[in-house]
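Moving on, here comes chain A:
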Amino acid sequence: MDEYKSGSNLEKILRAGHFAFTGECGPPKGANVEHLKEKFAHLKGMVDAVNITDNQTAVVRMSSLAASHLLVHEGMEPNFQMVCRDRNRLAITSDILGAHALGIRNMLCLSGDHQSFGNHTQAKNVHDIDSMQLIRLVTNMRDKGRFMNDEEIDVPPRLFVGAACNPFADPFEYRVYRLANKITAGADFIQTQCIFNMEKFRTFMHQAVDMGLTEKCYILAGVTPMKNLGMANFMAKFVPGMDIPDALKKRLKGVEKAKQAEEGIRFALEQIEEFKQMEGVAGVHLMAIEWEHKVPEIAERAGVLPRPTV
Partner candidate 1 sequence: MIVADRKSLEEILAMVREKRKILIVGCRGCVTVCNVGGEKEVEILAASINLARKTSDQPIEIDTVTIERQCDNEYVALLKEGIGTYDAVVSLACGVGPQFLSEAYPNQLFFPGVNTTFFGGAVSHGIWEERCQGCGTCIIHNFDGLCPIARCAKSLLHGPCGGSSDGLCEVSKETLCIWDMIVKKKMEQGRLTDLLKVIEAKDWSSARDGGPRRSIREELIP
Partner candidate 2 sequence: MRLSYPPEIKVIQVPCTGRVDIIHLLNALENGADGVYVAGCLEGECHYRTGNLKAKKRVGYVKKVLAEIGMDPGRVEMFNLSSAQGKRFAEIADEITARIIELGQSPVNKREKAKAAV
């Protein structure tokens, strides 16, 4: 495996054995490019790649493809997210080709939150293919140079392909098998859902290591710093598949309100420290939701700066 699959920065970092550090940025609810660029600026030099979310929680935003392209323009590297909720296989395929053409080299394959969570609840959902089949589709395009219908592609797109994994959804015993399936489908890397329940995550990683999955795929642990207790309560209640232990809520409750943000960051830093040591974890995916300006501080205090170049 000498040749890179896509040659993205993220791929090179992981292949070189560095502890990867990725960030995330949600496109604006409008065409406000200036604001988006401000958010990008906070992340520049701090992370190896930036996930650009795709109508996250089914709230409509600027297209992830366009925002990813804007990021490329800023000399940064996007991880273009794509959900199966809003596109059929034709749209998916053409967006993949377009992504490659626009200089995008990483892509994350997702099913997508149900539209009932978002701001267009009357929408028709697509789900022509699911995230597993999306991984297959894009890796076949890249590796076999073939469309889903087996027709040949004139210049196949080259993307480093990621998938999501939520170790905290049910049934827990099955989660690691579903992860294995995504790797079988062709995922090069995995970014997990935000981790708060460390106990459960350790168990999950043990299983993944035992099954040899971490040798076939890079696993990036998802970290989200809590801004305050309210955010913890909100996420526990409204974000699907979120496991927020009472101990963490207690910890946030234990400090006065003005200091809860710092406490949230401290918890995230402790997590990152543990992930650096944890067998099978190849990096951290930091999802500082609408808190991009805190990323430099977190990266600094986590000791992951400067980011390596390969």
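A quick word on the picks: all candidates are chains of the complex that A comes from, given by their letters.
We take it that a residue touches a chain if its C-beta (ideal position, glycine included) is under 8 Å from a C-beta of that chain, and two chains touch if they have at least 3 such contacts; residues count from 1.
The structure displayed is predicted, hence computed values, not measured ones.
Chemist: Chain A in this complex: which of 1 or 2 touches it?
Modeler: 1
Chemist: Which of the residues in chain A come into contact with candidate 1 in the complex?
Modeler: So the residues of chain A in touch with candidate 1 come to 84-85, 89, 111-114, 116-117, 125, 127-133, 136-137, 148, 164-166, 169-171, 173-174, 177-178, 180-181, 184-185, 193, 240-241.
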